[in-house]
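As you look at this complex, bear in mind that one protein chain is not there, while each of the others sits in place.
A, B and C label the chains in the order they appear, each numbered from 1.
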Amino acid sequence: MKRIAVLTSGGDAPGMNAAIRAVVREAISQGMEVYGIYDGYAGMVAGDIHQLDGASVGNIISRGGTFLHSARYPEFAQLEGQLKGIEQLKKHGIEGVVVIGGDGSYHGAMRLTEHGFPAVGVPGTIDNDIVGTDFTIGFDTAVTTAMEAIDKIRDTSLSHRRTFVIEVMGRNAGDIALWAGIASGADEIIVPEEGFEIEDIVKNIKLGYERGKRHNIIVLAEGVMSAREFAEKLKNAGDETDLRITDLGHVQRGGSPTARDRVLASRMGAHAVKLLKEGRGGLAVGIRNEQMVENPILGTAEEGALFGLTDDGKIVVNNPHVADLDLAQLNRELS
Amino acid sequence: MKRIAVLTSGGDAPGMNAAIRAVVREAISQGMEVYGIYDGYAGMVAGDIHQLDGASVGNIISRGGTFLHSARYPEFAQLEGQLKGIEQLKKHGIEGVVVIGGDGSYHGAMRLTEHGFPAVGVPGTIDNDIVGTDFTIGFDTAVTTAMEAIDKIRDTSLSHRRTFVIEVMGRNAGDIALWAGIASGADEIIVPEEGFEIEDIVKNIKLGYERGKRHNIIVLAEGVMSAREFAEKLKNAGDETDLRITDLGHVQRGGSPTARDRVLASRMGAHAVKLLKEGRGGLAVGIRNEQMVENPILGTAEEGALFGLTDDGKIVVNNPHVADLDLAQLNRELS
Amino acid sequence: MKRIAVLTSGGDAPGMNAAIRAVVREAISQGMEVYGIYDGYAGMVAGDIHQLDGASVGNIISRGGTFLHSARYPEFAQLEGQLKGIEQLKKHGIEGVVVIGGDGSYHGAMRLTEHGFPAVGVPGTIDNDIVGTDFTIGFDTAVTTAMEAIDKIRDTSLSHRRTFVIEVMGRNAGDIALWAGIASGADEIIVPEEGFEIEDIVKNIKLGYERGKRHNIIVLAEGVMSAREFAEKLKNAGDETDLRITDLGHVQRGGSPTARDRVLASRMGAHAVKLLKEGRGGLAVGIRNEQMVENPILGTAEEGALFGLTDDGKIVVNNPHVADLDLAQLNRELS
Partner (left out) sequence: MKRIAVLTSGGDAPGMNAAIRAVVREAISQGMEVYGIYDGYAGMVAGDIHQLDGASVGNIISRGGTFLHSARYPEFAQLEGQLKGIEQLKKHGIEGVVVIGGDGSYHGAMRLTEHGFPAVGVPGTIDNDIVGTDFTIGFDTAVTTAMEAIDKIRDTSLSHRRTFVIEVMGRNAGDIALWAGIASGADEIIVPEEGFEIEDIVKNIKLGYERGKRHNIIVLAEGVMSAREFAEKLKNAGDETDLRITDLGHVQRGGSPTARDRVLASRMGAHAVKLLKEGRGGLAVGIRNEQMVENPILGTAEEGALFGLTDDGKIVVNNPHVADLDLAQLNRELS
């Protein structure tokens, strides 16, 4: 393979720039040329494709967001969009693509590969909800941002004897809530992977104040419900404390990536290039036990196949990555 | 004066600990004893008063919140509460009090002084809404927290071509919005001190995107309306961009104070002790032109009197501190 | 086991407080009492031992350093010191000890266990140089601190076309240099685990500037030599660029621990308590493939035995943890 391209797609995540940088630098050091596709699949179809050199990715390792930008583009689910995209790539002499994004973005990579155009996925999403990898790029940064915000809220809740419900991101996964909750010493962590009894929580809050606690912090994954709804439930179940809610919101998607995310992104970007260099597509890069691995994007329901096909050709997402509930257990013991 | 006390009251603000530390260290270095009153005026009335030595305030200069805690206590507006408080103070041999808090807290200080018990106010509030001082303790930290959050949101808005309405604190004052907006390069800053034309804003947003801008960030002071309401207004006035809202919330009250807030708090705390040492009460400390100043808490409507009395004895808050609209003007020129 | 104790020993590391907190909370939740030993082994011998409850470790998860303090105490290598220590522990009815520290601290834990007093080690050191664990508590924070400093230096080196030699900690291990170097996009990373050719480096620096680079950043592990010595070598080998050196120094030992270090410390502290609860001593806690593991402190040279004994009873430190040179390779490819 002599010429490859790279794009970012779906919700942006801190570390995407570091991953792009690694793709570009590794490709060049392997003797390949590398192109950047702007605005994700939309830019692929539109031909917004430009060559990148080593200097194009200078000093971006520390920057949040993605300089290639990202965009939703549902039209790429259609055959027509896919074929147009491949036409554009071929016009530029491109032979393989690295797609950095979440599982939505992997659909496109799978389709390209099915049409004979090798594409490799790199897991870039703060949600840590992709099967086949222990961690996704951006997760550690999002956890850090949430933790720092909770640290700040704890300062003020301590001064005032307040109960806080803090909603964090994560789509259907509880990973951000779990890690940020443990790291900030939260009193309760509510995740979609596990049920909760609102009465127990109300009881624990009361008990805590009776025992002399100065505050109570509840970290809530957005996949469960909104902070507003949860606070409503608490009140309906009898909570009478000074209750406040905070939705951390989009700050969790931004910021300079942490050391861990930058190293992870650097390794994953370089690994993706190695796979393409060997002519391999239809794979997603992952980290398992601190080692780089790859998994088929499409396959059977067994470990490592991110998507399966039903008999009538529909795509099925396999077991989502679930939060490590041992960690959740730990939290309950500690608090 | 041989023995003084210190309390924090009202909403907490980063730097309150640094101010307490300065009161304690300065008092000791002036040969006085110093007591801490926990939980604000409530603790004064309840007698939750304990001696502090130099070590009690070791290593707290960098911590958010207030280790003396704070609490609302509307009962202190009544004569009975005030007299009980003075009784408690006298029981401990205390002859003067430093009150760190917002203008609500100053009422209590004024009443104590009127009853012959000298009290000095130190402006501790993130809102920067106290007359007689250029800056309040906690304001610079709150601006910094808001700015850092907006920096992060800008990363992601850039990637996705989004319009963000970001609500920041400040009660009736636009200062946090103004400074954080300028510091983060916001496209619009909406403050209560100045009107706005929703149609103009919708037009500017549209124009910006047409000219190639990748995002549009609007910083909104809570004193105007909520982000939710403002976004509603934008849509009703014809905005069709990808619009998101964020309410930064209570994170703005916490966090390790900035260098500037720590230095300001250190100076103000020490200055308050000097005033009490001279037997002066009924004053509020301020910073004017980088110098320490003091103003009467109660007086006429002229500059420096924070409160006035009507003929029938009701308290009137004088001109609130207003955001410097020259800065607002600057922003519009820059954006 | 009904009553255990915890101490920190050796160089302090961010996350030690989080580990102490986990020991205390887990022990209490398991129905045990827990005591804190101040100033490490010195405090054990001196009997500086005090009971801790849940509140003693409130709000310390976010703080750098160790509230139990740490001290060097070479006397504990002698039998006499060890027996005195055990006497003190027994006087307090303590049946087991958690020792948080580096490999030096593990000697003491091994000796205690040999004398029939179960002790478990938890790896708390920024250097990441302990066998039997992928990561030590404090390593991620030290890498982050170094990375943030290098990010700042890059700003100024860019403005001025400068070559920087930045010395980071790590004792004999290159891990901090390797991770911080990759995360900050350093041009060269010099670690003790691998040789270097000074002439090649001088050539690369020159070549970089000729190709239009604005700066050159070299991250140097302290285990190789000092920045001053390295800069001298560069000049002697013909480097003529505007060369500056920085030794990051003790800032790398402090600071609020990262999310990752807080979670790691929480898990390790709780795991150590579980081992003691089962009556097991002479073990060191580790993380392998994201799971908690334990290894014998004393054993044979095989994997997992941190120390061995020679025939004449001398202690041998087994293979130290070495930096992952694949990562180092990656860096060279990327730069």
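Couple of notes before you dig in:
FYI, a residue touches a chain if its C-beta (ideal position, glycine included) is under 8 Å from a C-beta of that chain, and two chains touch if they have at least 3 such contacts.
None of these values were measured; they are calculated from a predicted model.
The missing chain, though absent from the view, touches B, C when the full complex is examined.
Among B:1, B:147, B:218 or B:306, only B:147 touches the chain that is left out of the view. Contact with the chain not shown here comes from a single listed residue; of B:45, B:94, B:234 or B:270, that residue is B:270. Within the whole complex, the absent chain has one touching residue among B:179, B:230 or B:307, and that is B:179. For chain B, the list of residues touching the undisplayed chain reads 21-22, 25-26, 29, 55, 58-59, 61-62, 134, 140, 143-144, 147, 151, 154, 158, 179-180, 182-185, 212-214, 256, 258-260, 262-263, 266-267, 270, 288-290, 324, 327, 330, 333-335. In the full complex, chain C contacts the hidden chain through residues 8, 12, 14, 63-66, 69-71, 145, 149, 151-161, 164, 214, 244, 246-247, 249-251, 253-255.
Definition applied: only the chains that are shown with their structure count from here on.
Viewed as a network of touching protein chains, the structure reduces to a simple linear path. Annotation: the chain A:chain C pair of sequence copies touches via predominantly the same residues, more than half of the used numbers being shared. Taking each chain's centre as the average of its CA atoms, chain A and chain B sit 37 Å apart.
Chain geometry summary: the mean Cα position of chain B and that of chain C are 41 Å apart. Centroids of chain A and chain C (each the mean of its C-alpha atoms) stand 29 Å apart. Across the assembly, chain A contributes residues 151, 154, 158, 214 that each touch 2 or more other chains.
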